[in-house]
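For this view, one protein chain was removed and the others were kept in their places.
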Amino acid sequence: MSNKIPVGVLGATGTVGQRFVQLLADHPWFEVVVVTGSDRTVGRPYREGVNWKINGDVPDGIGDLIVQPTEPNLVIGGTPPVVFSALPTSEAKEWEPKFAAAGYAVVTNASSFRMTPDVPLLIPEVNPDHTGLIPTQQANNGWSGFIVASPNCSTTSIILPLKVWQEAFGLEAALITTMQAISGAGYPGVSSMDILDNIVPHIGGEDVKLENEPKKLLGDVVDGVMQLADIRTSAQANRVPVFDGHLASVSAQLGQKVSVEEAIAALENWQAPAVCAELPSSPERPLIYRHEVDRPQPRLDRDSGNGLAWTVGKVRECGVLDLRFMAITHNTLRGAASGSILNAELLVVQGYIQK
Amino acid sequence: MSNKIPVGVLGATGTVGQRFVQLLADHPWFEVVVVTGSDRTVGRPYREGVNWKINGDVPDGIGDLIVQPTEPNLVIGGTPPVVFSALPTSEAKEWEPKFAAAGYAVVTNASSFRMTPDVPLLIPEVNPDHTGLIPTQQANNGWSGFIVASPNCSTTSIILPLKVWQEAFGLEAALITTMQAISGAGYPGVSSMDILDNIVPHIGGEDVKLENEPKKLLGDVVDGVMQLADIRTSAQANRVPVFDGHLASVSAQLGQKVSVEEAIAALENWQAPAVCAELPSSPERPLIYRHEVDRPQPRLDRDSGNGLAWTVGKVRECGVLDLRFMAITHNTLRGAASGSILNAELLVVQGYIQK
Amino acid sequence: MSNKIPVGVLGATGTVGQRFVQLLADHPWFEVVVVTGSDRTVGRPYREGVNWKINGDVPDGIGDLIVQPTEPNLVIGGTPPVVFSALPTSEAKEWEPKFAAAGYAVVTNASSFRMTPDVPLLIPEVNPDHTGLIPTQQANNGWSGFIVASPNCSTTSIILPLKVWQEAFGLEAALITTMQAISGAGYPGVSSMDILDNIVPHIGGEDVKLENEPKKLLGDVVDGVMQLADIRTSAQANRVPVFDGHLASVSAQLGQKVSVEEAIAALENWQAPAVCAELPSSPERPLIYRHEVDRPQPRLDRDSGNGLAWTVGKVRECGVLDLRFMAITHNTLRGAASGSILNAELLVVQGYIQK
Partner (left out) sequence: MSNKIPVGVLGATGTVGQRFVQLLADHPWFEVVVVTGSDRTVGRPYREGVNWKINGDVPDGIGDLIVQPTEPNLVIGGTPPVVFSALPTSEAKEWEPKFAAAGYAVVTNASSFRMTPDVPLLIPEVNPDHTGLIPTQQANNGWSGFIVASPNCSTTSIILPLKVWQEAFGLEAALITTMQAISGAGYPGVSSMDILDNIVPHIGGEDVKLENEPKKLLGDVVDGVMQLADIRTSAQANRVPVFDGHLASVSAQLGQKVSVEEAIAALENWQAPAVCAELPSSPERPLIYRHEVDRPQPRLDRDSGNGLAWTVGKVRECGVLDLRFMAITHNTLRGAASGSILNAELLVVQGYIQK
C-alpha cells in the first residue's frame, strides 16, 4: 500500500484538470485517489468520461477511478484532506469555500479568490511566506480547512524577474504586453478562425489580472495581514498562434538607477528561497537568463526546467521607463497545474499538510 | 501612346519590388517603363527573371520589360525622371545618391537615408510639408535630383495616431511593443522552423528604427531645416506567425491630462491634410477607429482602405503612462510599396515631379 | 426603385449566410430584401444580430433589414420568389421542402437533399442540363417551387478536371485525398487546439460525400431521370491549418490509355458550356492549368477567378492507376456561396427564375 499523501482533483476532466492528473500520476509525494467532474461524467470511469486532449494516454491508475460529484464529502483521507481545484471560475466560487469550511486544504488554480485579502496568492520561489495568511483566513471564516491560490498564467510569466529586481533595487512600475498561447483558453477555447494568421488583442479579464495580481505577489504579509505592493501597473494581453508558452514584454521603473549589467547580474545571481530545495517539483534553476538577442522564444524555452522555469532575456535600457526585458513560462505547467502542485509541496514542507 | 508619367523600379525582382510592379501596373498617373535587377536577372524579360511570390500573375506589360542593371543611365523620360527604389539597404546606400546626383527623383523604401537630416522621411497624412527639405538636400549635395524616403513598416503602423494626439494634446513619450508579420522580412526571409508555433523577439535593427523614426516624422521642418521632435521612445519588435500586417501596442505620455473619450474623439474627428484628397491612392478614411474590445486584428483589418488605412482601437487609461492603444497597418502596402507610391503622388501635386 | 430580382437569404447570420450577404450586396441581378435567422436574432436589425466574421463590414442596405423567422411566408416578390439557403443541415431538411411546396425557388448550399434523385446537384460548368430534374421534382412532390443544391465544397474542388477527362477519355475510378481549410467548418468550427501545428484526418461525413456526389455530378439526366455515373470512388478528407482553399490529390483511372500531354491538353483546351458566358459571376477562365511543379497552392491559387476558378496542376503518371493531379478551389466562394449564386444565375438564364 502506498504511503503517499492521498489527494483529490476537482474538475478533473477539463484541460487544467487533465494536466493535474497527468502530473500527479508519478508524483513522489501525492497520489490521486478521487476525481470529480460534471454531471455528464459522474459515475463513469475517468478514462471514459474525459475527452483527453494532451500528449500521452490517460494514466493507468487514475483512468479507472469513478468520477465523483464535486461535493465536500469526498473520501480522500489525509490531514487535512487535500484537493487540487481545476474548477471553472463560477464553480470554484461556489464550491471552494465549502470544501475549506469542511476541513479540506484547497490548492486551487481558479481565479475566484486570488485577490481575497486572506487567501495566499502563492508561488514558492516568489513569496513562500504568504502562507502566513492561512491562520488569518481560518480565523476570519471559521474554517478548519483553507484555500491557497495560484496566480494567473500570464501573471506568472512576468513575476519572478520583477520580484528579483524589487528585492535588489526596488520596483515602482511595470508596463506589460503579453503574447499568450492558445492553450491558456482551454478546449475548445480559441476558434482556429480567430487565431490562424492572426492575433486577437483581447483576453477577457486578463489585463486586470495582470495589473492586480503582481501587487499581491510582490506585497508583504505582516502579522498575518496582506499588504499590497505600491506598484503602478499597466497590461495589454494578446492571444497569438502559439500552442504553449506565454511570452511577455515588460518595461520597469526601478527604485534606483541601475545599469543593464547590474540588472542582469541580479537575475543571474538570484538564489531561490531555501525552502525550494526541499520541493520535489522545483527545478534546479528556476530562473534562466539567456544572452542571445533572439531569446526567449516560446517553442525553445517553454519546456526549460521541465516546464517550471522562467526564461528571461533582452534586458536593456528603456527610453521611457528604466529597463525592458522579456520573459516566458509554460502556461499550463508553471502557469497552472505544475504551479499548484508546487504550492502543495510547499504546504507539506511548511506543515500545513501532513506528510 | 500613354500620357502617364514614366517611372522605373530599382530592384524590381525582390519582394518589395514585386509589390511596386503589381501596384503600378494599373496606376492612374504612373507607368513602369524600366525595371532593374541583380546581375542574375539582367538581360532577361522581367517575367522570367522574377521569382513572383505574391497573389496574381506578373502584370502583362511589365512582364515583357527586359531587366536593366541598376545604374543611373536608365532611359525613362519625365522631368525629373522618377525611380522607385526597392533596393536592399547596402545597394540603396551606394546607388540612390548617384541617381539623385544624375537628376533622378528617387522615391525609396530603403532605410539607408531615412535619418539623414536633409532627406524627407515622408507620409502624406502625417508630414506632407517635410518635402520642404528637398531644396536643402539639393543645395547641400549639389544634386539636380533628390531622395525622398518612406519610414520603416513598423514605424508606419504607430505613427498616425501618435501624430493626431501630438497635434491635439502634445506628446512626450511612446512605449512600443510590436507583433510583426513575416512578409516584412521578404523572401525567403523568416525560416518556418523559427516561426511556426513560435515568436521571435528580435528583428535586426528594428527597435532602433522604431525609436528614431517617429522623432523625425513628428518633427518640424523650419526654414528648410529638420528639427526632431522631443519625444522619449522605447521599442521592442517581435516577429509573429502572421502573414501580413504589423500590429503594435503603444503606451503614450501626453502633454496634458486627457480623458479616454477625448483621445478617441481626436482620432475619430481627425481630418487628413487637404492635399491628401488630391492623391489617387489615398484612402477615403485613412484612420479607422474601432470600438470593439478585440480589434484591431491583423487578418480582419490589414486590408482596410485598400491596405492603406490605419486601424486603431483599445484606447484606454495606462496605469503607468497616460493612455494605451493598439494600431495596425498593412506592412507591405501602407508600410512599403503603397506608401512610397503615395509619396510620389504627393511630389506630383507639390510640383517636385511634373505631370 | 431597383429592377433587380428580389431574393431572401435563409440562415443569413451563419458563416455561409454571411458570405451570401456579402456577395449579393453588389450583385448585378439579385437584391437581398429578406434575411432570416435563429430565434436569438429574429426581430433585430441584421447588423446587430450577426456576429460578422468575414473581411469588410456588413453591407449597408442589408445591415438594416430586420431578421425574420425561417418560415415560408416571407414577403419577397419575384416569380417564383427566390431564397438562398444557408441553413444548417437539420433545419434545411425540415424547411427547404416547405419552401418548395409554398412555391419558392430554393437555391441551397445545404447537404440535405444533394443525393435526392430528383433534386439537381448543380455546377453550371459541369452539368447545367441537370436542371432538367426540376419538372420531375415538382411533379413527384406536387410542388410549385423547387430545390436546387450545390455540392459539398470538397467535392467541388475535384469535379471539374474529372468532368473534363470523363468527357474526353471516359472515367472509371477516382481515388481522392483532400487537405481542407478550417473555414469549411464554419465559426467557431475547428478548435485552434486541434489544428495548430497539426492535421486532423477526419471531417464528419465528408468522405462519404466525396465518394457519392461525383457520381451524381458526372451522371446524366435522361428524360427527366437521374442516372448516376458508374465510377468507383474512394476518399480521405483531412483538415489542415490553412484558412481558405480545399486542396485535393487525385488519382484517376480513365476509360482509355492517355498520355500526360493529352490529359493536360484536354484541361487547357476545355471550353465551358456556352451558357456560362451569360452568367455574370462566371469567371473568364473557370479552369486554370499551372505547369509549375509546386502549384496549385491554397494561398496563391484560391482567389483565382475571383474565388470561382479551379486551379489544377501536377498531372503526371500514376504508378497504380492511370494519372494523378492536384486541384484546388476556394471552399467558401466557389465551394459554397458563390457556387449557389452561380446556380441561381443559371436558373435565370434557363427561365426557371424570371428576370
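Worth a mention:
Going in written order, the chains are labelled A, B and C, and every chain counts its residues from 1.
Everything that follows uses one rule, which is that contacts are C-beta pairs under 8 Å (C-beta built on N, C-alpha and C of every residue); 3 or more make two chains touch, one makes a residue touch a chain.
Because the structure is a prediction, the values reported are computed rather than measured.
Residue C:Q236 is the one among C:T116, C:N141, C:Q236 or C:N306 that touches the chain missing from this view.
Checked against the full complex, the candidates C:S38, C:T116, C:N141 or C:Q253 give a single residue touching the omitted chain, namely C:Q253. Note on the undisplayed chain: of the listed residues C:I76, C:A102, C:V200 or C:A265, the one touching it is C:V200.
Residue B:S192 is the one among B:T79, B:S144 or B:S192 that touches the chain not shown. Against the chain not shown here, subunit A presents residues 55, 196-197, 243, 299-300, 303.
Subunit C meets the missing chain through residues 173-175, 177, 179, 197-202, 211, 232-236, 238, 240-243, 247, 249, 251, 253, 293-300, 313-314, 318-321, 324, 326. Touching residues on subunit B toward the chain that is not drawn are 53, 182-183, 187-197, 241-243.
Definition applied: only the chains that are shown with their structure count from here on.
Distance from the subunit A centre to the subunit C centre is 48 Å, each centre being the mean of its Cα atoms.
Centre-to-centre separation of subunit B and subunit C, using mean CA positions: 40 Å. Computed centre separation for the pair subunit A/subunit B is 43 angstrom, with centres defined by C-alpha atoms. In subunit B, the residues that touch at least two other chains are 197, 243, 299-300.
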